[in-house]
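With one protein chain removed, the remaining protein chains of the complex are shown where they sit.
Chain lettering (A, B and C) follows the sequence in which the chains are written, and residue indices restart at 1 in each chain.
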Amino acid sequence: MTARTIAAREGSGVVQVDAEVLGNTAVGAYRHLTLVTPGLPEIARPGQFVALSVGDGTSSMLLRRSFSIHRVSPAGTYGATTEIVVAAAGPGTQELTRLEAGESVSVIGPLGKGFPLPSQPVPCILVGGGYGSAPLFWLAEQLRERDCPVEIVLGAASADRLFGVVEARRVADGVTVTTDDGSAGTKGWVSDVLPDLIARTGAGVLYGCGPMGMLRSMSAIASDHGIVAQVAVEEAMACGVGICMTCVMPVADQHGTTKMVRSCLEGPVFRGDRVRWEAFDDGLCRVPADAVGAPKEVR
Amino acid sequence: MTARTIAAREGSGVVQVDAEVLGNTAVGAYRHLTLVTPGLPEIARPGQFVALSVGDGTSSMLLRRSFSIHRVSPAGTYGATTEIVVAAAGPGTQELTRLEAGESVSVIGPLGKGFPLPSQPVPCILVGGGYGSAPLFWLAEQLRERDCPVEIVLGAASADRLFGVVEARRVADGVTVTTDDGSAGTKGWVSDVLPDLIARTGAGVLYGCGPMGMLRSMSAIASDHGIVAQVAVEEAMACGVGICMTCVMPVADQHGTTKMVRSCLEGPVFRGDRVRWEAFDDGLCRVPADAVGAPKEVR
Amino acid sequence: MTALSPPSAVDMSVDLAGVRLPNPMMTASGCAANGREMHRFIDIAQLGAFVTKSVKAQPVSGRGTPRMAETPSGMLNSIGLQGPGVQAFVEEDLAWLHSIGARVVVSIAGSTASEFATVARTIVRSRYASAVAAIEVNISCPNVANRGLVFACDPASSHKVMTLVREEVPRGLPMLAKLSPDVTDIVGIADTVLKAGAHGLTMINTTLGVAIDVDRLRPHLVAATGGLSGPAIRPMAVRAVWQVAGAMRAGRIKTAPIVGVGGVRHGRDALELIAAGASAIQVGTAAFNDPTAPERVGRELETLIAERGFTRLSEVTGIAHERFVP
Partner (left out) sequence: MTALSPPSAVDMSVDLAGVRLPNPMMTASGCAANGREMHRFIDIAQLGAFVTKSVKAQPVSGRGTPRMAETPSGMLNSIGLQGPGVQAFVEEDLAWLHSIGARVVVSIAGSTASEFATVARTIVRSRYASAVAAIEVNISCPNVANRGLVFACDPASSHKVMTLVREEVPRGLPMLAKLSPDVTDIVGIADTVLKAGAHGLTMINTTLGVAIDVDRLRPHLVAATGGLSGPAIRPMAVRAVWQVAGAMRAGRIKTAPIVGVGGVRHGRDALELIAAGASAIQVGTAAFNDPTAPERVGRELETLIAERGFTRLSEVTGIAHERFVP
């Protein structure tokens, strides 16, 4: 099996390829997959993601699974590759984490909007929760190329669910680790260490990727400090490419108007202060009453 | 992965195991699979079959696929094994023929009734169409143990669709090969060579396994010669174990009463003169008007 | 049921309209023949109940073949209620089920309303009647008196069948009406059959489908149409149970136990139906893939319920209605 391009329309900014799996290795609780993806690396940016399909066409699972791009390399011995970090959560990711080198998997990417980079060399703090750290190292490199001092904060439930502590030390000026159970770094949440770190570094931007609760508290902390948070959200997605409307969330635009926007298209990176966090509760997100086209009647 | 027994009730005559694939090799147009199946070989007889499931529980294919048992060996380096010969016909067999050594597949067997063996040492002719020859070699061995002279006739569309020519020579007193296109042996059908062979050997029983058309003409030839044909039929099966009622066909009992009987349970081996062949036409089988419980009205 | 059971002791028993079953697991009618074949894999007397293939008054040959087509995560069948007729059923099948101590739900069918009644009468008056835990009335079959329209698709026909069968069924023996999903308003049909005296509902039967043989370019089934079953239809089954249980909870229709069936393959599938409002579970098509499924699913269900901190199955029945905030 070698990689095969299925769609790559000029100027579309996205390709669909039947990728070849080059490697699949364990990293803590996760699997690190390297995929041969011609045409993808050249056009990808940190914060964008790829959508993989499950199985070979006879699987009962039809919907794509989305993963942050961990790294890309446009050229190499095996050609263009894309790397992702996958947690085996449900049946689809269980199947994807079992892929073996040489097998084929359909990949679409790069998808969504990546992290906006500051035009000035401001200090930045990059916060990753669990596998959410996957896209941050590549981001850190790009920020440092722009002379932004970079701090990385990695948090997880336990040590095995941290991803990239060693890599973080290589690409950041400072690294802080937290775990819920104290099995590595400071016991507690990333939100516990952020205020001090912002104060100490004079950070102008927070970048985050991880669970919704983490992004929400990061956004609140950023607001408290009068700085910007750019957060990569994780909303359940069926297609990843903008055609199913399942991945929406309430986000305000620059005029303050809230719409239910597709996080796969307008996100996954949003400004933390634009997301209507209060709409999220207990795994549900209700449409805010002031959103465009919200149901008229109060139930 | 090692084989695991799922069900093996005492006296049931059948086991359900998660088998380990020991080998999967190409044989002409077919794949020869060797499966580790504890408990199965000891109770199997030639003409019986196994039913395999497809995939690991997330496949969209739910129904089992049936295969004649080619060979069993109760003990060996790897324990009890069952061998089958699989043609990649549709999506399920395509997936099964891709199984690799070490993988797991659910196997139920032995199923159905095998070939009845003659109590006297009568000459026998064993006729296999395509992969239908798979169970015949083991049958030949058992017949020869009973001092029955054995002739084997192998027919197929083309040479690559013949199975077991070499093995046939080892276990039979004589071997005749026919192919539709003449790419091996005599050009033509097995039915072309049978009358002469019966006359020459004085055969008392014909055993057959292969496509319905072949079994039908074999049965007719046997009747013409006043001898018995025992044929292993291939009716579409959903479960293989007798609980779905999809595999029925019209077969007369010893009193001449026709019923729609389950070929997975009362078959797959039937006496050729009991099968109501005229009910089969163009891929369909209609219920004969004189069958028990047949619809009253003529349509 | 086996050594693999969780250590936790969940009370899995079910009160099926007055009849106590030790656990909620049943076979589905037509998906386990009449017991002997499946008994080679699991002890069917250990199930909550064994549901027989729908039996009619006279022997029925069923349809020709092909009678089935595999479809994505499901299958179509048009068996055509093949069976030996109720006399032979009693003498051979019910007798055997009685002999092994199975709790039997006898599924009955008919081409006319009075045929249902005849079959019911023969069953309940038979010498093996003590093995019968319930009568399941398969009204999802064609009514010859009404252009072959399925009884369950017509409230008046459904009502008539249930009324006639009720007259035959003795007190204390629950009568379950098995509903078809192929109706505009399943709550309405549920209401009708409950008013006609059904003590419980089995939902759902197969939904009508067609598959085309793309080589021969004609219907794959000799009967053209067939019933779709398997995991593919599970969301429809959960929906039917959700809607009908919701109507019961809202007091819009009479409250009665629901037996959930449709696409159950794993314990979590059964849990979906239970949480939506089912008291018991039938496993149909999944048994073709794994003949131990009716028993295995019960084990998996028990583990899932224990893991979620419950001690009784009945606590979970319909719980999704309580936890749903519209």
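In this text, a residue touches a chain if its C-beta (ideal position, glycine included) is under 8 Å from a C-beta of that chain, and two chains touch if they have at least 3 such contacts.
On a predicted model such as this, the values are computed, not experimentally measured, just so you know.
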item	value
Residue among C:I44, C:V60 or C:L76 that touches the chain left out of view	C:L76
Residue of B:T34, B:S60, B:S133 or B:T258 touching the missing chain in the full complex	B:S60
Touching residue (missing chain; options A:V86, A:L154 or A:A279)	A:A279
Positions on chain B contacted by the hidden chain, ascending	60, 299
Residue ranges of chain A at the interface with the undisplayed chain	6-7, 9, 12-14, 16, 53, 57, 60-64, 92, 106, 108, 235-236, 238-239, 241-249, 259-260, 265, 279, 283-287, 291-295
Positions on chain C where the hidden chain makes contact	69, 71-74, 76, 153, 182-184, 207-212, 214, 216-219, 224-226, 228, 230-236, 238-239, 242, 263, 268, 271-272, 275-276, 304, 308, 316, 319-320, 323-324, 326
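Here is the rule we go by: only the chains that are shown with their structure count from here on.
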item	value
Chain-level touch network, classified as line, ring, star, complete or other	complete
Chain centre separation in whole Å, for chain C relative to chain A (CA means)	46
Between chain B and chain A, distance of the C-alpha-averaged centres to the nearest whole Å	54
Centre-of-Cα separation between chain C and chain B, whole angstrom	34
Sequence positions of chain A contacting 2 or more other chains	60
Sequence positions of chain C contacting 2 or more other chains	72-73, 231
